[in-house]
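With one protein chain withheld, the remaining protein chains of the complex are depicted in position.
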Amino acid sequence: MTLTFDAQLRLGPFEYNAAFEADQEIVVLFGHSGAGKSVTLQAIAGLVTPQAGRIEVARRVVFDSVSRVNLPPQQRGVGYVVQELALFPHMTVADNVAFGLEGAKRDRHAQIRPLLSRLGLDGFEERMPGTLSGGQRQRVALGRALARDVPLLLLDEPFSALDESLRRLLRAELLRLRAELGLTVVFVTHDLREAHLLADRLAVFDGGRILQFDRRDEVFRHPRSRRIAELVGVANVLGGRVIGHRPDGVTVEVDGVALLATTDQRPAVGSEVDLAIRAERVNLRRGTVADTDGVNLLEAEIVEEHAYGATHTLWLEPAGAGPRIEVEVPSRPYEVLGVAGKRAWLLELPPDDLHVMARAPESG
Amino acid sequence: MNRLRSSIALLFILPFALLACSDDEATPEATATAATATATGAATDVATAEPTLASGSIVVSAASSLTDAFTEVAVAFEATNPGVTVDLNFGSSSELATQIVEGAPAEVFASANEAQMAVVIDAGVAEVAEIFAQNVIVVAVPADNDSVQAFEDIAADGVRLVLAGVDVPVGDYARRAISAASTAGVYGADFQSRVLANVVSEEPNVRAVLAKVELGEADAGIVYATDASVSGDAVRVVEVPAEYSTPAVYPIAAVGENPSEQALAFVAFVLSQEGQAILAGFGFAAP
Partner (left out) sequence: MTLRSARTDVVALTLVVALGAAFVAYFALPFLGLADRAASDGRVWDLATDTAVRSALWLSLWTAGLSTVIAVACGTPVAYWLARTRIRGRSVLDALVDLPIVLPPTVAGVALLTAFGGRGLLGEPLADLTGFRFTFTTAAVVMAQVLVAAPFYVRTARSGFAAVDPQLEHVAYTLGASRTETFLRITLPQARGALLAGIVLCWARAMGELGATLIFAGSLEGRTRTMPLAIIDAFERTSLGLAGAVSMSLILLVVALAVLVLFRAVAPAEARR
């Protein structure tokens, strides 16, 4: 395990308590600003001291409140890239990247040449940070953090200041680097798409706590609570009551309609649950309930629509009983189905995509 | 508290005296500070009714050694001539002479020696001067300091001697006395060189010399007898043998081609019985 992390701290009124781990993967810390993501990186790097906890990097204990271990940042052996990059303005690219290395200048510069190459920075050695573009500066910051051959790389919203095309490029590079160097990366972002793209595992932060730490798909498809579902962009969270058990799931009554949800859980009949289904998992079909085979079918009308180019987001209100549903339709199926010209549709909520969440109070 | 107040008064007066060229604003404060420090309801007898002067103000530049005496003289003069304000400007006579020659608006100049008055007269800024007082130099020593018991001790090894600057009257008188004593040979032919080797500072005026002695920083300083008496118990006096010291002669003159009647009246007042009585009260000898 390259990183095990467990820390509690208080910064003024802000209380923080989180635990997770990472090993040869990218763990994304995801959440809104102020949720505690940056503090986590600072604690790992040794720039912030938790009140209690234990942090291990590459099987070395760097912090342990019980045995009073608290290695200074200099000795933690992690690479850290802050959001503002903090390149040393008075040093060249080569001096910046080689800063963490020891030895004669010439040797250090020789040592980093392959890294510069790999980052596409050949020929940039004598340039000053002020003359570089955003993407180039990013790569220098990355190079500087990686030059010391560290096992763990901490990245704090490194791409947020860049435009989309550049972001795509750099994300791809990061994935490639991780594979090539066998790095463990802890990556902080508040961008959901970025989180989804990069994460092997995902920790959802909220109010100084981790609400869920799981494989990416688990978190996205099976969030454990309404709050987590909201945070990871599940558009449809439907409140209902369990009315029956089935061999492969439960039947839940939501706003007057009975919906089937596949699940291993067996909440008691009569108990309140939330059903979550992502907007892109809802099927849009022609026809009526009467003449269609299938379960969880709802006749509904489009009441609002946003065209985003690659996708369309539609809100449909059922004709009779039932909840309002958000549906995301990619542009091609949108055209083929002829959504533009027709308001009344048949919604299908596949039971496998209907995720059951207990309505218990939030737990981290 | 006398020496402390004098020191503080001096410190506030010093920058004003040094910087005040034609600065009418500075001197009232100097006057006020000096006045509160020394004048405790000085009883001045308003003698016979003088002919009334037109009201106005005059600036009087006077040697530092006249600080206390002239403050009281000014108060008495103003009492006799209501409506006339006297702004006193104290400093070393050499510095005051330079100011006057450069055009400072002093209307009366009271110098501590004739050489500095000559500077002013030679520059054509004043015509006639009269001697109004005499003084005597002494060696002032901190009361708790035994290193100097007699005049010749100022030549002793390690004595920290403070004099006024070369052209400051008291500094000039002091050096003449030292030279005279050295020529006489009584204390040894190298008396002068030994004394001068003991000089640790040349102060801008006599009151600065006195301050160094009062503070105990100097083992000895040569000042006027009148200055030493102002310091009271803080300072002990060692006499300069009369055969070596010439009396200090103080001339006063009204400045300018056409001195104002107030200026002339002030000069007259200093020379009058009343003015002379005040000066005598501070230890000045008659002219």
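We just call them A and B in the order they show up, numbering each chain from 1.
The rule we apply is simple: contacts are C-beta pairs under 8 Å (C-beta built on N, C-alpha and C of every residue); 3 or more make two chains touch, one makes a residue touch a chain.
Keep in mind that what you see is a predicted model, and the values were worked out from it rather than measured.
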With the missing chain put back, one of B:175, B:194 or B:212 would touch it. Which one? B:212
Contacting the left-out chain in the complete assembly, out of A:72, A:247 or A:270: A:72
For chain A, the residues touching the chain missing from this view: 45-47, 72-76, 78-80, 82, 84, 86, 88-90, 99-100, 102, 144-145, 148
Across the whole complex, list the residues on chain B that are touched by the chain not included here. 11-12, 14-15, 18, 92, 94-95, 97-99, 102, 115-116, 119, 160, 162, 164-168, 171, 199-205, 208, 212, 215-217
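Assume only the chains that are shown with their structure count from here on.
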Between chain A and chain B, what's the gap in Å when you average each chain's C-alpha atoms? 88
